[in-house]
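A selection of the complex's chains, in situ.
Chains: A and B, in written order; residue numbering restarts at 1 for each.
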Amino acid sequence: MAMKEFVDTATAQFFARLETTGNLLPHTIEEELTALLPPGARVEIIPPRKKKLVILVTKEYHCLGDLLVRHFFGELHADILAVVGNYSTLAPFTEKFGIPFHEVSHQGISREEFEARLLQAIKAYDPDYLVLAKFMRILSPSFVEQYQERIINIHHSFLPAFVGANPYKQAFERGVKLIGATAHIVNNDLDEGPIITQQIIPVKHDDGVTDMVEAGHEIEKAVLADALKLVLEDRIFVSGNKTIVFT
Amino acid sequence: MAMKEFVDTATAQFFARLETTGNLLPHTIEEELTALLPPGARVEIIPPRKKKLVILVTKEYHCLGDLLVRHFFGELHADILAVVGNYSTLAPFTEKFGIPFHEVSHQGISREEFEARLLQAIKAYDPDYLVLAKFMRILSPSFVEQYQERIINIHHSFLPAFVGANPYKQAFERGVKLIGATAHIVNNDLDEGPIITQQIIPVKHDDGVTDMVEAGHEIEKAVLADALKLVLEDRIFVSGNKTIVFT
């Protein structure tokens, strides 16, 4: 049994995560806790089971490669049901691992139509979480609403620095000495949403843009793997635009 | 003998730092190198000597305390000639170490007048470098010009994130998981100027603004000490808005 608590004085909310073993039925625990707690308290019992994931990608392989290899060797602690890409670039790689790949192109159609097709491809799998593993399209609020607090993104910078496109070029031009990456839960603002975890990697004056991109890939895949582990172990609670991370 | 080189292809400039021992006279080396090198090459011979510093402060003690203790025990590898503050808060502390403290208040006078008085206080010491150890006034271009590439500032954030006032409050509200600090050379843009070094320190969901400020102090003083060591060993070259760090 392990319990972690947090009082968010800013929002006057109390959060607790209790991990336990035993043979009580989930609904019994839920009833007993609900009876104990003040009215309005939200109780969620999460039995141990592998979460189901669908991964969205564009063309970059580094985060997907990391996730598929962990999955293949049974160390992701989740099931990757499918990979969906707006290009077919990563199809051959994905299929090596026996995972279905769906290409849903955004080209020549409206965003509404693109997202409708995306949703159709995804919904067939009924995933617990969508993982944006370098998926380079911006999702609309109505799409995000369908997976409220269930879309995890890896952002290629130390948010809130270098919001937007080409962060490594921006970083190179500014002459920074550290490159960062941020994993966050997607909400309706681009590059916003509650931050799960962040890491950095040092860079030097003789690192060009390409070196910074490579360093960024290292840190992006490490940050996404870390964040996903926290999510899959149900350690992340959302309070407003922040996360509570019960490690 | 140790040599480091860098070709900045963006500006088509070549930089080299050569550290050597021996009994050649500096001006002989300079003449010989100048004869060897293409016309226009800048040669600077820096004999080993302790640099002279004047430190500017406002009210926060953490960076100043770190520098004065190192200085007292002979491990700063520089001479702190004076501390100048726009408040007298840190005078008693400074004077414990036998270092003169000058209060130059900014209150009730124009920026021009304030900077004129600052310069007067500083110039008496003919310092090699000014160290802004949490000096909370913005210096005008004409002041900065007097100490071109010789003013070192510690900025309370991982630039370019959280430019401006109250970065820890901004960081708290954004729910970041890392706090950074940046040491840079001051030029004419607030919070800009070539970055010397940057570091980060992790923060958690249960760290309030005060905790973040405390964490920030730790990292600020570490970053400033690092940057100053690099500067005092003549390892920092400036190329445009970037530094070359010959470690």
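The rule we apply is simple: a contact is a pair of C-beta atoms (placed from the backbone, for glycine too) under 8 Å apart; a residue touches a chain by one contact, two chains touch by 3 or more.
None of the values given here were measured: they were computed from a predicted structure.
Within the whole complex of this structure, the shared sequence is present as 4 copies, and 2 of these are drawn in position.
The rule is simple: only the chains that are shown with their structure count from here on.
Chain centres here are Cα averages; for subunit A and subunit B they lie 39 Å apart.
Note for the complex: subunit A touches subunit B at residues 6, 158-162, 174-178, 180, 194-200, 204-206, 241-245.
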